[in-house]
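Just passing along the structure, written as structure tokens.
Apart from one protein chain that is not included, each protein chain of the complex appears where it belongs.
== chain A ==
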Amino acid sequence: MNPTWKTKIENDVKNNDIMVYMRGTPEAPRCGFSARVVRALNELGRPFGSEDMDSDPELWSTLKEINNWPTSPQIFVKGEFVGGCDIFIEMFKSGELHEKLGIQK
């Protein structure tokens, strides 16, 4: 596990209500799953932090290890790892995400 990334991840997760580790950027996602998550977030209309998992293989391997989760994207809400695209979209649709963030669906 890369200690620099580990510290950066911990800080980013603490400082962003929603933190998304994705392939590409919100403006240019490089994978359909990352794109779906960004679309849902844009619809939600809340700021979120993001980091490109393709920017550094060390970032990807550090995240895989921290969360024991092998795929991208990986999403944190209020400091808690919630899972990947499917779980996140499910939470968005059901209103669980809104509830976690204290906003009206």
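Everything that follows uses one rule, which is that contacts are C-beta pairs under 8 Å (C-beta built on N, C-alpha and C of every residue); 3 or more make two chains touch, one makes a residue touch a chain; residues count from 1.
Simple rule for what comes next: contacts and distances are computed from a predicted model.
Chain not shown in the complex: UniProt lists it as "BolA family transcriptional regulator", one of "Spore maturation protein", "BolA family transcriptional regulator", "RNA polymerase sigma-70 factor (ECF subfamily)" or "Putative 3-phosphoglycerate kinase".
Among A:W5, A:F33 or A:F48, the one in contact with the hidden chain is A:F33. Residues of chain A in contact with the chain left out of this view: 32-33, 68-71, 81-87, 90-91.
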